[in-house]
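As you look at this complex, bear in mind that one protein chain is not there, while each of the others sits in place.
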Amino acid sequence: MDKLPLLTIITFAPILGMIAISLIPKEKKNAIRWSALLATLPSLLGAVKIFMDFDRTTKAMQFIEGPLNWIPSFNIQYHLGIDGISVTMVILTALISTICIIASWNIEKQLKGYFILFLLLETGMMGTFVAIDFFLFFIFWELMLLPMYFLIGIWGGPRREYAAIKFFLYTMAGSVLILLVMLALYFYSDGHTFNMIALQDQSLHQGPLSSHTFRMALWWGLFIGFAIKVPVFPFHTWLPDAHVEAPTAISVILAGVLLKMGTYGFLRFNYQILPDITVDMIQVIAVLGVINIIYGALCAMAQTDFKKLIAYSSVSHMGFVLLGMASFTSEGLNGAVLQMFNHGTITAQLFLIVGIIYDRAHHRDINGFGGLATTMPRYAVWTTLAFFAAIGLPGLSGFISEVLIFLGSFKTWPWLTTIAVSSVVLTAGYMLWTLQRVYLGKTQEKYKDFPDITRREAFCLLPLAVIVIILGVWPRPILSMMEVSLNALNQSLVPYGAHVASGLGF
Amino acid sequence: MTPQLGQYFPLLIIMLMALVFSGLFIFLAFAFGPKNPDPNKLDVYECGVPATGDARHRFSVKFFIVAMIFLLFDVEVVFLFPWAILLKSFKSQGMGWEIFWPMAVFLGMLAVGLFYEWKRGALDWEK
Partner (left out) sequence: MKPDALPLIHTFWPLLLIGVGAFASLITSVWGSVRSFRVTGLLAFGIFLGAAYGFATLDPVAHSLAGGILRADGLGYFLSFLICLIGAVTVVFSFNYWENLSEPVQEVLPLILFAALGMVLMVLTTHLLTLVLALELMSLSLYVLVGSRRADPKSSEAAIKYFLLGSVAAAFLLFGISFLYGATGQMDLSLMGQQALSPDKALLFQVGVLLLLIGFAFKVAAVPFHFWAPDVYEGSPAPVTGFMAAGVKVAAFGAWLRLLHVLVSWEFLELRTLLVILSLLTMFVGNLAALRQRSLKRIMAYSSVAHAGYLLLGLATLVEGAVFLEAGMGVILFYLGTYGLLTLGVFAMLTLFSSKGKEISKLDDLKGLGYTNPVFAAALTVFLISLAGIPPTAGFVAKYFLFARAIETGLIWPAILGILTSAVSLYYYLGPVVQMYFHDPVGEKSMPAATLGMKVLVSFLVLGAFYLGLFPGKYLTWSNGIRLEASRSTPILSGMPQTRP
């Protein structure tokens, strides 16, 4: 098994599919669709294999490939591997990508270009999570930009051009900062390396890198770079625009996977390479997390656009991840990464649900609907399940991660946590209110003959719903994968003054 | 001022003097000379023949082409003189071919140019 380059396969299989699709004539739409689906299957199967074979007892990188010399004169290597922090993200990416291909089945405009860009995007996402070499990470990180830009800009809504450029410029600004920090780390670390694992060795941080001010500058460079992607308040304004204009499947990818890259970046770079500054700056992360939670929830409450509401709920839910990370407790960190996974599955459902109703009604005004539960009963059931998961109802996965985060952060930040917990009420408020306005009440005449959810649509939602329910009852399979790595990460912060409470409740 | 530039100081003096004197004489002539304006005096002088037409007159581009060709070949022929004079002394030193070939290449280039002009019709007055 260890001879099979599993990570290379899951990363580059979509590229092969992309090449295959570019050879299919564009009239053969079904052939293109099926090849796209086929191209994501190796990644999905690979993810299943990783899920089964992943060694849950070590914090070390696994499934390592390389290092192969790529650009020797700059010591840049092709080096892949996953550990407890990234493994859940890899699985999530494979899952969401496959679902999104199915969800894109009804795309008609420029079908071929759409799937080509989509598969390129998948490679970029996978590569970002599996790269060990910082330079390689950056290449994959940038590789996602262009497909995303085109996917929003060509297949998006009326203001797609504005949204696409805004997304691009925001993300690019972040990339520039990351690039600068990457260069600084390379030149000032002892041994001139891009290897993330090697860079964690603090004894390599010589010369200017040992100066606190300089490290602080680097930390902020990384933090802002990744915060734009999360997005952390006040860098979040691209997100609602991008979400509203993007086609359904792309919103799902955006919320389900892309946002996690920001928080993944925090854990991988800020926490591991500059731990001392992270400990110093932890209040910033915690406070921004709470702002995200409350501000996102309040904004969501004020929206009348269904999709914008979900977008702001994402801002709120990513705030939980920040708060959990800022707790420096085992529960908090595990909760944060579990929340990243759960938010991916739950938000994906929410965006799919919005997409389903938009395909029928061609608008997303919450007040324009009503009584859909009577015309589309099965659809209403799926919606309710997803909404309850988002609210954090016990028995569903969102509850587990939120509770873990609160348990952890209460030990470190009792007051902030108290404020953050109040958002549960806000979340329940806007979610239930939306449920009421869209699904309950008087059925509108023009929506009487809406067809109920189709088999394809249900098929997209099904795996996500199953995961939400299973993880709500039995989160062990996912938690066990990340636990060892995250606890070790948490312990590694202790020498820098982090207060650590150990022991995991599950 | 550095010594190098200092060497050029007399030059500056000469230029200044030239400027001053020429300016002075023009001014003196202008100030004290008799002034009797007359149409004939202001007219264009062309060898005593009465001028016809306007001086700002469009010439055929052919004149320019001929002028250019003349200039080119004329200047190039100048190179032949020193070469022709030195050829013998070089030959007596046994370096005849070394000085012959560069000129052959040079004339070859000229020949290509001439051929080009000829074929392009630059030598025909009427096409």
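When the chains are written out, they are named A and B in that same order, and each has its own residue count from 1.
Just so we're on the same page, a contact is a pair of C-beta atoms (placed from the backbone, for glycine too) under 8 Å apart; a residue touches a chain by one contact, two chains touch by 3 or more.
Quick caveat: nothing in here was measured; it's all calculated off a predicted structure.
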**Prompt:** So which of A:20, A:38, A:64 or A:179 would be touching the chain we can't see?
**Reply:** A:179
**Fill in**
Filtering B:14, B:77, B:95 or B:123 for touch with the omitted chain leaves B:95
**Contact with the hidden chain (one of A:20, A:139, A:284 or A:469)** = A:139
**Item:** Absent-chain contact - pick from A:115, A:129 or A:168
**Value:** A:168
**On subunit A, residues whose C-beta touches the chain left out of the figure** = 69-74, 76, 110, 113, 138-139, 142-143, 145-146, 149-150, 153-154, 160-161, 164-165, 168-169, 172-173, 175-176, 179-180, 183-184, 186-187
**Complete:** Against the hidden chain, subunit B presents residues 2-5, 95, 98, 101-102, 108-109, 112, 115-116, 119-120
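Simple rule for what comes next: only the chains that are shown with their structure count from here on.
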**Fill in**
Note: subunit B sits from subunit A at a C-alpha centroid distance in Å of 78
